[in-house]
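Working notes, beginning with the structure itself.
Omission of a single protein chain aside, the complex is shown with its protein chains in their original locations.
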Amino acid sequence: MSADPNTIRVTPNIAAEHGLTADEYAKILEIIGREPNLTELGIFSAMWNEHCSYKSSRVWLKTLPTTAPWVICGPGENAGVVDIGDGLAAVFKMESHNHPSFIEPHQGAATGVGGIMRDVFTMGARPVANLNVLRFGAPEHAKTRYLVGGVVSGIGSYGNCMGVPTVGGQTSFHASYNGNNLVNAMCVGIAPADRIFYAAAGAIGAPVVYVGSKTGRDGIHGASMASAEFNEDTEEKRPTVQVGDPFTEKLLLEACLELMATDSIIGIQDMGAAGLTCSSVEMADKGNVGMDLDLDAVPQREAGMSAYELMLSESQERMLMVLKPEAEAQARAIFEKWELDFAVVGRIIDTGRLVVSKDGKVQADLPVRPLSDEAPLYNRPWNETPQRPLIAAGDVPAPNSINDALLNLIGSADLSSRRWIFEQYDHLVMGRTVQRPGGDAAVIEVPDRPGKGLAVTTDCTPRYCQADPFEGGKQAVAETFRNLSAVGARPLATTDCLNFGNPERPDVMGTFVGAIKGLGEACKALDMPIVSGNVSLYNETNGKAVQPSPQIGAIGLIDDLDRTARIGFGGTQHTILMLGDGVGHLGASLYLREIAGREEGAPPPVDLAAERRHGDFVRGQIEAGKVTCCHDISDGGALVALAEMALASGIGASVAMPHENLPHHAFWFGEDQGRYIVAVEGDGADLQDAANRAGVPALVLGMTGGDALTVDGASPISLGTLRETFEGWLPRYMAGEPA
Amino acid sequence: MKARVHITLKHGVLDPQGKAIGHALGSLGFEGVGDVRQGKVIELELAETDEARARAEVEQMCQKLLANTVIENYAIELQA
Amino acid sequence: MKARVHITLKHGVLDPQGKAIGHALGSLGFEGVGDVRQGKVIELELAETDEARARAEVEQMCQKLLANTVIENYAIELQA
Partner (left out) sequence: MKAAIVVFPGTNREVDMKDAFERAGASAVMAWHGDAEVPDCDLIVLPGGFAYGDYLRCGAMAAHSPIMKDVVKKANAGQPVLGVCNGFQILIEARLLPGALLKNASLAFVCRDVHLRLDHAIKPLTGNLVEGDVIRVPVAHGDGNYFADVETLKRLEGEGRIAFRYVAGPGEAESRANPNGSTADIAGIVNEKGNVLGMMPHPEDATGPRQQSLDAVPLFAGIVEALS
């Protein structure tokens, strides 16, 4: 880049290189009434790209339910805020870092984690739990192993150093992600409910302060990169990758929270995608004011940076704040104590314009409002995804043996243990992890509120979404509801991260629309509004999109941590029951894919009324202290769930099909929704009575005990064999063995 | 034959370690320390005795494993 | 003046990183790779222009901070 890019005359070509369409460029000319210079063009392109403007998704996002009496702040701020009682609020959000993690897995994933934590502590919350959703290409694909290794070490390196426990997530493999892996990071924080900080910057004359790391030429155009479809030569481009510095972020966290405990901040915004541009425009826009920025005052890591570069740099670990004028000295002292840069880089002005100067010259002068309000908005054409046929249980061949099918499933890439991953994450720091990774939802004890629990989970089943985006969207929400209910938590709210292909293709857009409709319906029915989220489009390579992956993150509350349930059996001679029943649905199931080698059929339908009834019933039983062992049935069906329960406790079980209405493999491996397995002392009759009264099917499957799993009287599978199979796949794969 | 591979971060890539070391040297009272960068050296013993072939082999190792060419540069030195 | 400090593990000190690299090279199909050791290089920009004084200063930095002399050796290189 030459010393002064503003000497370059902007042409429609240059605008196109910035990802702006001819219409969009024409609109820019109309808004400012002249040709923009390059810095101004850069600012427009950053604000108007998909990542910042949500131009393809906004019309649909508006249809999602976002409110409830306990929602303090819904979408639109850095993170969603929900009242959790006792004067506290949970602040949480999920965000994608897909493209950067494919280009440089360790740093890409690390900076994704750093970014989402900043979103949470910007609002005044101390992060207390991290989660991550990872979707990789086929295990056989040449790049997958390297990506898994890098992404996991990157996530660990950042969260571990920050001292925030990484307590859960989801990991799966599918060839559709070969050229576009997904890395979605979620962070949950806790703040005093009456001390939430927002981005709006109102007061005219107030100082605009830059804190954190210095600005370098990191990731310039990163935000645009996140919205550009990959093609074969992307791997050649290798743009300036951002390197994370978790140590600096830890200092930034402590310094911000220390400052927030004083009464100094008017508005605060982290610098994420499109750095200084996005943060300054958003703060000014929300405060209905203008902003005067002096770039010479910006702390810089490299010499000779231009206005263009300074405005678009995505250097990490930086924040922009507007302070009460009288608070400047105190704030400076706090940041200096934490050895961080602190610089007054501007003032709030009343003209409604963003005026950027450098070297004594105005480098950009733009009206703030149109940068966000007049951002393009597209109602992209979309095609309804064709319905797939239902596959009847009888049409799917039985396995040679149920035992072998079970071992194949729990030793498969998608169902085997994730221990190799979560043991690289410090999931215990802060000392409040009550339920560790490996169960349904993770549970932490709320700081300073002994006995009060916060349950967190993420879920989505992309192969269902591929088969039927609407049902898949419903299912993603329903499964988080189930994971929370299974530990006895009252579901409160959700965040989403919508990962799809190119929205300009009507078929892809159709999957997006279908999924949103499904999510919305489920969130309404289950009373779990979406309070924050993120959209990641263009996840495709050479015209092939990833499976639609509308990832859901959810939180729930446990009022009394003495009344919760765990996945492991609580003892021997307990009666095992299945709550909910089904038709042995095998369409789009893992059994069909892994054992029968077919990826087809409609996914299991989600009956939201039954979902709610069953979930409320289990939770009620857990809250009443009657159930302490529970696991929901998801991927792989009932038998996989039973195996996981046995392994979690080291206690075996003997189970049999409670009726002969279905083929055995359909009963044991069917993925019908809205079901749980529980184990209780005694014969389970009380539970069955209560279930009957609540309209919930409750079938006795068998008893716990011994050190093997015995199914339908077949030869027992020892827990040792089960464990080796379940625990073996991922470590062996990562050690280099063929998938 | 012995090979020595120097791996350094590309110009412009943030080096958090170097930054922290520079800072720490400052607090220890060392003055006049400017930019600090941290890199790696990997020393390998090779059975190969032909210099050209050894270099080609180490080059391959760097590309495939030793260096992260997205953010790092490498330089190879050989000693008989 | 620029200084480059090479820090290597002392002979006899276990090098888990070197070992892992050697192992990985083996599984990637590189043959004839013997011992592998990984060390660090730290590059410093110094205001000092006198070579002798610069060397003494960097020596101090190594002793105090840059190297852990219980397990590491260091070597200093200066460039004007």
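Labels for the chains are A, B and C, by order of writing; each one numbers its residues from 1.
Convention: contacts are C-beta pairs under 8 Å (C-beta built on N, C-alpha and C of every residue); 3 or more make two chains touch, one makes a residue touch a chain.
Quantities reported herein were computed from a predicted structural model and do not represent experimental measurements.
Here the chain not displayed is in touch, across the complete complex, with A, B, C. From the options A:Lys143, A:Arg369, A:Arg436 or A:Lys626, the residue with contact to the unseen chain in the full assembly is A:Arg436. Interface note for the absent chain: among A:Ile28, A:Leu147 or A:Cys161, the touching residue is A:Cys161. Among A:Glu140, A:Asp263 or A:Glu339, only A:Glu339 touches the chain that is left out of the view.
Residue-level contact of subunit A with the missing chain is found at 153, 156-157, 160-163, 245-248, 250-251, 338-339, 422-434, 436, 445, 561, 650.
In the full complex, the hidden chain is touched by subunit B at residues 16-17, 20-21, 24, 27-28, 38.
With the whole complex as reference, residues 12-17, 19-20, 64-66, 68, 70-71 of subunit C touch the missing chain.
Following the convention adopted for this analysis, only the chains that are shown with their structure count from here on.
Rounded to a whole number, the gap between the C-alpha centres of subunit B and subunit C is 10 angstrom. Averaging Cα coordinates per chain places subunit A and subunit B 36 Å apart. Within subunit C, contacts with two or more other chains are made by no residue at all.
For subunit C in complex with subunit B, the touching residues are 6, 8, 18, 21-22, 24-25, 28, 30-48, 57, 60-61, 64-66.
The residues of subunit A lying in touch with subunit B in their complex are 103-104, 106-107, 213, 216-218, 238, 240-245, 247-248, 301-302, 315-316, 339. Subunit B meets subunit A in the complex at residues 9, 12-16, 19-20, 23, 68-71.
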